[in-house]
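Note that this complex is displayed minus one protein chain, with the remaining chains in position.
Chain nomenclature is as follows: A, B and C, assigned in order of appearance, with residue numbering initiated at 1 for each chain independently.
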């Protein structure tokens, strides 16, 4: 009914018509005050736009599928395992890996804010931080999974992890069938961001093929 | 921070810049469709602006202070007692009177919407229907009372009634000291709306005097 | 439903802003919203419970930003369109574009006084006996229905004492959803503030909540 409130926030807009102006104004004030260095700002942005993202986590998962020793270390101490591939840092200091099995599916949420394992997954997508996911993931995880196109059989136990502390969870999806001889690099392509949050599964070889075809 | 959300709703404004226009448009549509009669609308408005209001409840309370039989009936069956003074109807079908004593103070809220005893109190004030009161009355009633200028001694038990059904509660405040020879009409002037919600006490004779002096 | 309307015990809504001298309505459009909502009652095919559910179904961000009569307006418009009294196009244009829905007798000016003072009791006669007695200890169930309910979140899974028996009343959880009145025994249940909130207030504080029998189990 209300025009001014009907629209949804997918991060692409703002209620504040002058938000861009106000942010620019804050940024220049902080630079003028000497609190932030403009060049550092650029590097920070570049880091999370190009370097730290779900490709990191995909490399971790692919390695774990191929290297049993690494898989054990990942389950034992995920921060150390991810760190051994060079993925360390903010919002990933206490990383825990949750392994999906034919019996058990894991899924991660932060109902209170937006905690997320940055070093392996980058910055979270808008839906992860939004009210619909935060409210429903803990109370109706199977319904949420359906909305993501995943029909979880009744026999599979669903485990939802609400990140209420500084522990950061990443899901290790199951390795798809038909990938016996695949290289680590190729396997990593099957590992989507959503499969490491637990709202998706790893792609099958056919799905990957279809995704590549325009 | 956000200009567009800073303002509070005290019922005097609207987020929708065109609300007046849209309401007018709905009203004329419903009249055109033959669902409502414009003259009936005027009478409805007049009824709650001039006839049904807290003066009704004040008359009930004043009578109960003077007439022990009436007081007993009011406690026994408040709908019947109020009805005997001519106050019946919508949102007061199942009226319950809660008597304050030196040991016990009663207070009424509707946390889920805005249930209120219309026949005796009229339409509720904006604060009664708003988030601050609805959220805090059940969890911090003594703090709420303080905000209304009422310091409830620790010895007094506070009873909060959350109107979650069609039962409508009205509070019978204690009769103030120094009113032994007062008429029913004069006593009724001491009975404020808030004293019948339980967020206030009946006025003392001095307070009434002060309120009358401009 | 666990919506933002279920406000008991929430923090962060700020002080209670009391207007010293408050008018019954603050604008003509509020008068109109009030009047059309009331006048439509006798010919509407929805229950009071459905009406409440319509209001609490206003999306949270909008619910919290709308004033009281705005919520009435939004809810009324939604009901009128959903139930075929007006079309969305008619609502947008403010003009009738087709025949009206067949309805009963429209409220006339001369009948308003009777209508306003007429009773719309929710109590129903019964030959059953209440399942709980005054003074009995109960525990509220931990239900989280997505539909309408009158068991607030803050009162779920808690121990209380039956204080009053109100008789048998229409059950909102079904009546709001076209599943009939299914009347049940209704009780005023007393909860200590300590039980509900986990810490003592100075002095004794109790909260009384009207709860239907199926919300409760023996403690």
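What we mean here is this: contacts are C-beta pairs under 8 Å (C-beta built on N, C-alpha and C of every residue); 3 or more make two chains touch, one makes a residue touch a chain.
Treat the numbers as computed from the prediction; the structure is a model and nothing was measured.
Check A:111, A:179 or A:207 against the missing chain and you find that the one touching it is A:111.
One of C:3, C:130, C:152 or C:172 touches the chain omitted from the figure, and that residue is C:3. In the full complex, chain A touches the hidden chain at residues 5, 8-16, 19-20, 22-30, 32-37, 39-45, 47-49, 52-53, 88-90, 93-94, 96, 111-114, 119, 122-123, 125-127, 129-142, 144, 147-148, 152-167. Not every partner is drawn; the one left out touches chain C at residues 1-4, 9-14, 56-57, 59-61, 64-65, 141-144, 146, 153, 156-158, 196-199.
Note that in this section only the chains that are shown with their structure count from here on.
Farthest chain from chain A, judged by C-alpha centroids: B. For the pair chain B and chain C, the distance between mean C-alpha positions equals 17 Å. Chain A and chain C have centres, each the mean of its CA atoms, that are 40 Å apart. Note on chain placement: the centre of chain A and the centre of chain B lie 51 Å apart, centres being C-alpha means.
In chain A, 2, 5 are the positions where the chain touches two or more neighbouring chains simultaneously. Under the contact definition stated at the top, the residues of chain C that touch 2 or more other chains are 65-66, 70, 73, 77.
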